[in-house]
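One chain of protein is taken out of this complex; the other chains stay put.
Just so it is clear, A and B label the chains in written order, and each chain counts residues from 1 on its own.
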Amino acid sequence: MASGPGKGVSRTARGSAGPNPAGPALRFLVGRLLGGAAVLLVVSFALFALIYAAPGGAEQALAGPYASAEQRQAIRETYHLDDPLLTQYGHYLRSLATLDFGASFLMREPVTVSLARAAMVTLPLLLSAWGLAMIGGIALGLLAATRRGGAVDRWVSSTVVVAASTPMFATAILLTWLFGVKLGWLPTVGSGQGGIDTLRHLVLPAVAMGTVLLASATRVTRSAVMDVLDSDHVTFARSRGISSRRILGNDVLRNAAVPIVTQAGGLLIALTGGLVVVESVFAFDGIGSLLTQAIGARDVPVIQAVTLALAAAIVLINLAVDLAIFGLDPRVRRGRGRG
Amino acid sequence: MADRPVTLSRHTWRTLRARRRQTPLLVVAASCVLVAAAVLMIFPGVAPHDPDLIDGAVAFQSPGSQYWLGTDNLGRDVFSRIVAGTRTGLLGPLILAIGTTLLATLVAVVAGYLGGHVDALTGRVIDVLYAVPPMVVAIVVVGITGGGWWIALAVLLVFGLPINIRLLRSAVIVRARLPYIEAARTSGFSGTRIMVFHLLPTIAAFLVAVFFLTFTYGIVDLSALSFLGLGVPPGASDWGRMIAENRAYLFQNAWATIGPTIAVVLVAVSANVVGDWIYSRYESRGRTR
Partner (left out) sequence: MSTDAVPSQPAPPALAVSGLTVRCPGADGMVPIAEEIFLTIAPGEAVAVVGESGSGKSVTARAILNLLPHGLESEGTVEFAGESAGRRPRGRRGARIAMVMQDPFTTLNPLHRIRDIVCETLRTPDGKRLGRRERRREAVRRLAEVGIADPAVADAYPFELSGGMRQRVGIAAAIAEEPLVLIADEPTTALDQTTQSEILALLDRLRETRRMALLLITHDLRVAAGVCGRVYVMYAGQVIEELPADRLLTAARHPYTARLAAADPPLDRRLQALPPIPGSVPAPGGRPHGCRFAPRCGWATSACTSDPVTLSDLGTGHQVRCARVGESLDLTHTRDLAEVTPGPAPTGEPIIVLREVTKRYGHKLAVDGVDFEVHAGESVGIVGESGSGKTSVARMMVGLEPVTSGSLEVRGIDVTSSKVGRDGWATVRSTVQMAFQDPSSTLNPARTVGGTITETLRLTDVPDRKARAAELLQMVGLDAGYANLRPKQLSGGERQRVAIARALARDPRVLLCDEVVSALDVSVQAHVLNLLNDLRRTLGISLVFITHDLAVVRQIADRVYVMKSGKVVEHGLAGDVLSRPRHPYTQSLIASIPAHA
């Protein structure tokens, strides 16, 4: 709590916003962008260091294990491997800044091309799994919280504990076995040939990824909503005769939205780890498979590009979450911190 | 406690609710954890066959009295391999859980109790690392360095720390400002004594919860890594590895895949149920104070 009862003089409205109401918003945004840039810089440095520390050094890492002597020489020149380390890092940063990740020696094409193709396959999967988890999770959490202690609540709560700790690949394998082998209803391999086929191929991977997250989203929603339902301001609203429906929309959901949105971002980030596994199970040609294939073939330019892309995505997601909370909570807007 | 309000406090209602939590799930989960631990300890004795014995003549046997869960493509006994899988399947998460609990406690208690610059710095570092998914880092690091199981374990440990430090630190900060800790300070006890004998016992239940939750995620992440072919060598009797290698033969003997999958799920879910129960029990008790 920022101030105790009666602490100081009563501050009148807008006192803290200052003459320029856009000020805090702008400062906030700039701060977050700088923070994101710093994170990307750290990640790039860590990758750079890893490539040098890898067995065989940067040369083998970049040229691949099967390169000829001429290819190695070419690599030494393109990547300035004979320069001092810091200069090399400078070159490296410059190429990253121009989105030049080099060429994949496995695919024999620029990494950006492979990355873009894989992203087009992954994004629909990621978004459908996330959407499923959030919509389902919020609905179930709300249902459980408003019927606390009842049969629905108890059932939801225990199912959530079970589902939240089931590994994604295990769900994926069990789904494959059940729907692919036993029932044969849905395709279990590949990402489809477009149209309805793509959608059919999307179902099982999306459900496999979504289940765990649905459980987490349910848990967070349930406890956030219960906290708000218990709060004095909801009791006060009820004491003024405001309808339950209006209280649910106006008080409960709006106040619970802050933790739920924070969690939604965290879930999207957590999905990136599961993505690799689930795409591998379903042989889905997305970012995750690109990464596992690259790791299998020690195709470092691809590994590096995928990692940076994931890091950038994480930074963007966090930024989006911060902006959403900035919009939701006036206390954050007025620079008071949360709560 | 007659001169405390006993009637309307919402904490009272939370306790009442907590008391009504159903327990059958918990009993099943606790038994699973105990059975798994027992199997790990008396390991060679439980396996009916040599888990690594290859015999092409008995490949793809269906479950029966000789091979309880059948055999895989190389004729190895699936059940024995699942039993043998407890070594990496449970030991890894166990090391992870112990390491995380110790390190996170150390950092959280020292930073939370001392406050000031130490705590501010810790907070900053945690905020940066918090959003990093340990699983992705592990995949990338193990992938680039071609490192083994221990590197995977180390990465999961380091990158799993922030979330646990954050949980414990907020608990410590709340308690470090409580009168009974401040009274210990004004009485004249040393900082070390206060941290170890006064502060630590009050967050003990949190530590148990952190232990079980890390254990759960250790099972999930390590088996996922070995499923991807990272960490343990090919052919090892490791649950994740077995699932990956037998996946192609789902039609021949599904149990070679489903068996280890169920083992992973059972142990992970059980550990989580137990951890969750401890945590929620503590939480409701903490709130009634």
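Basically, contacts are C-beta pairs under 8 Å (C-beta built on N, C-alpha and C of every residue); 3 or more make two chains touch, one makes a residue touch a chain.
From a predicted model like this one, the values you see are computed outputs, not experimental measurements.
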| item | value |
| --- | --- |
| Hidden partner chain, touching residue among A:80, A:200 or A:233 | A:233 |
| Candidates A:148, A:201, A:219 or A:298 - the one touching the absent chain | A:148 |
| Selected residue (touches chain absent from view) among A:46, A:312 or A:328 | A:328 |
| Footprint left on chain B by the chain that the document does not show | 1-8, 10, 13, 16, 178-180, 182-189, 198, 201-202, 289 |
| Where the missing chain touches chain A, by residue | 1-16, 148-149, 231-233, 235-244, 250-251, 254-255, 328-331, 334, 336 |
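Simple rule for what comes next: only the chains that are shown with their structure count from here on.
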| item | value |
| --- | --- |
| Separation of chain A from chain B, taking each centre as the mean of its C-alpha atoms, in whole Å | 22 |
| Interface residues, chain B side, partner chain A - complex | 10, 13, 17, 20-22, 25, 128, 131-136, 139-146, 216, 219-221, 223-224, 227-230, 240, 243, 247, 250-251, 254, 257-258, 261, 264-265, 268-269, 271-273, 276 |
| For the chain A and chain B complex, residues of the former touching the latter | 39, 42, 47, 50-51, 53-55, 61, 148-149, 154, 157-158, 161-162, 164-170, 173-174, 176-177, 180-181, 230, 266, 269-270, 272-274, 276-277, 280-281, 291-292, 294-296, 298, 300, 303, 307, 310, 314, 318 |
